[in-house]
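Missing here: one protein chain of the complex. Every other protein chain is in place.
In this document, chain identifiers A and B correspond to the written order of the chains, with residue numbering beginning at 1 in each.
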Amino acid sequence: MTEKGITIVGLKKRYGSGDTAVDALKNVEMHVAPGEVVGLIGPSGSGKSTLLKCLGAVIEPTAGQMMLGDDLIYDNGWRVKDLRALRRDRIGFVFQAPYLIPFLDVTDNVALLPMLAGKPNAEARKQARELFKALDIEHRARAMPSQLSGGEQQRVAIARGLVNRPPVILADEPTAPLDSERALAVIRILNEMAQKFATAIIVVTHDEKIIPTFKRIYHIRDGVTYEEKGEGRSFE
Amino acid sequence: MISLAGRDIMHSWGKFVFTGMGLGLLIGVTLSMAGIYRGMVDDARVLLDNSGADLWVVQKDTLGPYAESSSIYDDTWRGIRSISGVADAASITYLTMQVRRKGVDVRAMVTGITAGGPGTPGWPPYLIGGRQITRGHYEAVADIASGFKLGERIKIRRNHYTIVGLTRRMVSSSGDPMVFIPLKDAQEAQFLKDNDAIREQRRRTTENSAFNRPGVPGLLDAIIASQSVNTYVNAVLVRVGKGHNPDKVAESIRRWKRLTVYTRSQMEEILVGKLIATSAKQIAMFLIILSLVSSAIVAFIIYTLTMGKIREIAVLKLIGTKNRTIVGLIMQQSIALGLIGFVVGKITATLVMAPIFPKHVLLEPLDSVFGFIAVVMICILSSIVSIRAALKINPAEAIGG
Partner (left out) sequence: MKKFPFQKRTLALIAILVPLLFLFVYVALRSGPLAPVSVVLATVEESEISPAIFGIGTIEARYTYKIGPTSAGRVKRLDVDTGEYVKAGQVLGEMDPVDLDARIRAEDAGFKRAAALIDEAQARKDYAQTQSSRYNLLLKSRATSKEMAASKRQELQIAAAGLTAAREDLSRTAADRKALQAQLNNLVLISPVDGLVVSRDADPGTTVVAGQFVVEIIDPGSLWINVRFDQTHARGLAAGLPGRITLRSRSGEFQTGRVLRTEPLADAVTEETLAKVVFDQIPEPLPPIGELAEVTITLPKMAAAPVIPNAAVHHINGQAGVWKHRNGHLQFTPITLGESDLEGHVQVHKGLKSGDQIVLYSENALKEHSKIHIVDHIPGVTQ
């Protein structure tokens, strides 16, 4: 576990080539420290999604650097070999919809990640259950996703994002389907988790209810990020 | 690692089992189709086996007695019997006709067997009920497929026969049950005209003044009697003595008696190669069509199941699941579907379809094994489309856009 969180320097992404080329990301500079929760805000078409995909190691940037802790992930066209393993082991995802695997129960939904990494089933489940207490879903450990409420599902999704103790978690509109009370609860949990596991969390959102809670916010406009200070309001 | 395919099946087991059962019925039909072909070949073999003959002597240049009609004099057997190497020779007649029983017609192959007792060529080698024919007239042994019961009286042409014994699996090459009756009755039945025809013929003969001469009493009666005599049979079944080569015996009969003789292998060739060749081709076509339909159905089901899981697969990919795992998920499901289908198919083919089919359905274990392999292969092949589709899913789809 690194003390340095995630660092992005001069990240660019160009789709296509020649006359039809579109520069989705022109210059992205970001840094999120471990234990920190930052917001990423931008109108649609601003390159927000592209940035998220680059951060999530789903697509490669055209230029620029990204570092996860001390490890270089991208460096001007160079990239680490196994992005899939990288996603599995070092990046946690929390999505707008929980996207739980419907045929696995709560425990296995979460334990699947350590299992995919090669951990024995029992150990993986133990690892998953450790999180449930903190997220207050212990009593639902054997339930199927379809039996959970929206908030519970989102908490399971958070647990899945956390289970491998990744240095960074990307949360894509995690509060969109929730009312303000629940949305704030999610943000509280994310903050708690960030503290607890020293994880850098980037929350992509345009949810007015939660924007005030961030201490630091990155705005993205036309592929360029601007950092500003957030209100850092309490979410109680 | 847990089995994702297993979990998915467990989760939607109802859909799976019922789809599998549907597929199973289709596979059952496919297996039955193969079984019908095997049954036809087996029927032909059993027909030859049960005749107890090594050689079939028939009318010159015919493919008789099963594939073509053949008629030879009924004393031909005496000459054949005296040829060296012939252990037994017996005349036989085969005629497919309607047999009446309580006013209902049953189509049957009436077989006339030479008097002599069990073991004479042409006699049913084993029974499942009753006894063999002991009287020289008006007794019959019928195949159980005819629906006749022991002790029942049936009518063949003008005569009534009592069913004294029952056989099983004694059918003609076209699947008609056999009814064994004494040769003399059968000859009569085969060539016997109905009463109207006889009366008509008598009238015509009577009106012919050349036959009905006033100065020659008795001439007309003699002529009418000579018209109703029948001395033909369809074939002579020959059993070759121990230590004699059937081919050589056949050759000497061919040479001296100027008759056509078939050996067992030639007869099988005629029955399987000629008589049921068209049906076999039909069944082969059906088999191919059914296999294609089955694979299309498996492919379609698996594709639908996979497409229903696009999000999940995208999430799985995003959280770092290996392609191998995803391929395994789809292929295992496809094979599981195939397995359920095969098991259901085998059961329905054996317990439901084989008994209700009017024709003999022979389900060879080896065919089942081939069928199983084919099902698994078809499932693997059918899942390829879905696998390609699944591998094309972009993990980015999980992230909003």
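Criterion: contacts are C-beta pairs under 8 Å (C-beta built on N, C-alpha and C of every residue); 3 or more make two chains touch, one makes a residue touch a chain.
Every value quoted in this text rests on a predicted model; they were computed, and no experiment measured them.
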| item | value |
| --- | --- |
| Candidate in contact with the missing chain, chosen from B:G52, B:P65 or B:P395 | B:G52 |
| Absent-chain contact - pick from B:G85, B:G165, B:P246 or B:G338 | B:G165 |
| Contacting the left-out chain in the complete assembly, out of B:T30, B:T111, B:Q132 or B:T306 | B:Q132 |
| From B:M1, B:L25, B:V41 or B:I144, residue that would touch the chain that is not displayed | B:I144 |
| For subunit B, the residues touching the chain missing from this view | 10, 13, 17, 49, 52, 75, 87-88, 115-119, 125-132, 134-138, 144, 149-150, 160, 164-166, 168-169, 182, 184, 214-215, 217, 231, 239, 241-242, 340, 343-344, 346-347, 350-351, 354, 362-365, 368 |
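Simple rule for what comes next: only the chains that are shown with their structure count from here on.
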| item | value |
| --- | --- |
| Chain centre separation (subunit A, subunit B; CA means) in Å | 68 |
| Complex contact set, residues of subunit A against subunit B | 49, 52-53, 56, 58-59, 84-89, 93, 95-96, 99, 101-104, 108, 112-113, 115-117, 121, 144, 160, 170, 172-173 |
| For the subunit B and subunit A complex, residues of the former touching the latter | 1-2, 4, 7-8, 10-12, 311-312, 315-322, 325, 394-396, 398-401 |
